[in-house]
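Here the complex is missing a single protein chain, while all its other protein chains stay put.
Order as written gives the chain letters A, B and C; numbering starts at 1 within each chain.
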Amino acid sequence: MLLIHCPYCDETLPELEFAYAGEAHIIRPEDPSAMSDEEWRDFLFIRTNARGPHFERWRHVHGCARFFNAVRDTVSDRFLLTYKAGEPRPDLASLEAAQ
Amino acid sequence: MMTNQTHDFTLAEATARVRIDELAPVSRFSLRVRPAQAATLGRALGLDLPDRIGRIAEAQGRTALCLGPDEWLICAPEAARDAIVAAARKAYEATPHSLTEISDREISYRISGPAAQELLTIACPRDLDLLAPGCAVRTVFDTVQVVLWRDGPQDFRLDVWRSFAPHVRALLEIGQAELAAGL
Amino acid sequence: MPRYSAFAVVKNALTGHKGWREQWPDAQPKKQYDVIIVGAGGHGLGAAYYLAREHGITNVAVIDKGWLGGGNTGRNTTIIRSNYLYDESAKLYDHALDLWDGLSQELNYNVMFSRRGVMMLAHNVHDVQSFQRHVHSNRLNGVDNRWLSPEEAKEFCPPLNISRDARYPVMGAALQMRAGTARHDAVAWGYARAAAAMGVDIIQNCPVIAIRRGPDGAVTGVDTAKGFIGAKKVAVSAAGHTSVVMESAGVRMPLESFPLQALVSEPVKPVFPCVVMSNTVHAYISQSDKGELVIGSGTDQYTSYSQRGGLPLIEHTVAAICEIFPIFNRMRMLRKWGGIVDVTPDRSAIIGKTPVKNLFVNCGWGTGGFKATPGAAHVLAHTVATGEPHPLNAPFTLDRFRTGRLIDEAAAAAVAH
């Protein structure tokens, strides 16, 4: 069971309060109808599935109810960072250097 | 053949260490408003809406608990219901928000006594030492979402969605009996 | 390949079993192969075997980052069945079941395929509708599957609790009698031995770092921990690690890898005659030939390559097993482990060509890979050898995620297991 830092509550809390919500920074296109079938497939289905640091979303569903972003190493399951939805994608190199 | 049940279990023993009581209904609202406008709306409702999750503000018998960055739980005596609704409606134009009545959505239990905190650890994964008296959080109890209030060192309240409440109550009573058994 | 038989065992007993030879050599890579298969699990080794046996292609290497059979082949709950809903799935899995039937004899290796029957429990009206839809579809597809009343289910599996008051009452069950289990390690070993005997190189402890492509875009080989190995064709059959390997060839996949946990109990005398699956509560159980109850769980919620998995899921699975089979409460858990399953958006596999010339992929089996082993291996070999899909894997393309022609078993049953 993971411990997750909620960037809104600013507390590190048990995974049971959270729900995983898939890869982060996949932004719904402004005008989906302008997209080709290939582009739309990529948006819908193609995932990085990173082995190592993974940008992903969680929801503090049984807490503040907010969706937020996280960088988690999928090999160790250790969180490198969590940050609020809408904040820019952090730079991985500096993150790893900070660890 | 052995006999395994020897100890006569009494209600008094069960409640000596921790009591579980269902509380009378109050008026409850889910208040949603953008953080920047929270102060304005709070004034309209006669409350200084706290901006830290888990903190509570109280005034004139009304309570506001901050549950999320744009979410507050407002509790008030049932007599104050209409006044709150009216005040919010008046403020809506200038301060758009959502005030939804949820008085009947939840059942509340008081859990009190020297073993109250221990009883909650049967199903609440949070570190309750970190929940200070006068604070409250949304969390889980077993698989059930609850709002957990700490009114004092040995005094807690649980708000549970109505249809989940019997499950929570059943678990609490199992735990209560277990505490009385002393093992 | 010296034949295995009871006679051979007796003969060797006289010489203190000194006469047995290694089942497969620990090969070192050659410079160039006709085909490289990445991933020495049952699927990869099986594909190598069928390439050699059915297509005469023996200049083949199967490369693995660890020891052969050490991925999901050696970590699953060994359930084999084919009673899938959609024609595409039912045909592919039934093809696998046909191959399972004769596999021990074909490989001259006892994989202990045990047709003890797989029973899937329906716990609510929706389950009943869904499973009966499967039963009807299977019947017209010629796939064995039948409907049991709760009483019939109990007769077939006596430990089952069919009380109407249970939190998840048993409202009936679908039974595939031809389904069952097999000894998972033996499948990998049997294929490895038979493939090696025909000249296939099995290269263990040799992580593939990248797939290399030539100026025309076609694959030329793989970079590995033991250097570059050339190949005319490369097939990736790396389960949970497929995304990472394919990415190195510039192909991004519609896959996510999740931890899947399983456990066994201490061994007890026979008490559980079949396989029982409950998709609604995510619990799967059989008793191994050694006497252990083998229990499968659901996947954790987050993607991971850690093979750890959390405690809450295991607690839920064990609670569900005890609810359905209350006599098991005092049994003890002996060992719990985790695998990594690669899951597609429609929970069906991808087997076939990729946008890269001469690069093939077999992945996305989710929790259903073991049962498909011979079938998947067989059609993958066909696809690699001929350059075109076998009719059975033709629908399982990568392109279906563009067109929307999904094979969505998950949509009809909560989990395809």
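Observations on the structure shown:
The rule is short, and it goes like this: a residue touches a chain if its C-beta (ideal position, glycine included) is under 8 Å from a C-beta of that chain, and two chains touch if they have at least 3 such contacts.
The working rule: contacts and distances are computed from a predicted model.
Only one chain is not pictured, and the protein name UniProt records for it, out of "ABC transmembrane type-1 domain-containing protein", "Simple sugar transport system permease protein", "Aminomethyltransferase" or "ABC transporter", is "Aminomethyltransferase".
Here is the thing to keep in mind: the chain we left out touches A, B, C in the whole complex.
Screening C:Lys65, C:Arg81 or C:His123 against the full complex identifies C:His123 as the residue touching the chain left out. Residue B:His97 is the one among B:His97, B:Arg138 or B:Arg157 that touches the chain not shown. Listed for subunit A, the residues touching the missing chain in the whole complex are 1-3, 14, 19, 21, 27-28, 31-33, 35, 37, 40, 44, 57, 59, 61, 65-67, 76-78, 85-86. For subunit B, the residues touching the chain absent from view are 1-9, 25, 30, 32-34, 70, 96-98, 100-106, 121-129, 142-144, 161-164, 166-167, 170-171, 174-175, 177-178, 180-183.
Contact residues of subunit C toward the unshown chain are 4-6, 8-10, 12-13, 15-18, 20-26, 66-67, 69-70, 74, 87, 91, 102, 104-105, 108-110, 112, 114-115, 123-126, 128-137, 139-142, 167-169, 183, 185-186, 189-190, 204, 265-271, 287-291, 306, 308, 310-311, 314-316, 318-323, 326-337, 345, 400, 402-406, 408, 410-412.
The criterion applied here is as follows: only the chains that are shown with their structure count from here on.
The distance from the centre of subunit B to the centre of subunit C, with each centre set as the mean of the Cα atoms, comes to 48 Å.
Here the CA centre of subunit A is 30 Å from the CA centre of subunit C. For subunit A, the set of residues that touch two or more other chains comprises 1, 16.
Shown for subunit C are the residues that touch two or more other chains, of which there are none.
Within the complex formed with subunit C, the subunit A residues making contact are 1-2, 15-16, 19-20, 22, 37-38, 41-42, 44-51, 54, 56, 72, 74-77. Chain contact summary for the complex, subunit C toward subunit A: residues 241, 243-244, 252-257, 301-306, 308, 310-312, 342, 345, 401-403. Of all the residues in subunit B, the ones that touch subunit A in their complex are 53-54, 67-69, 71, 125-126, 130, 137-140, 145.
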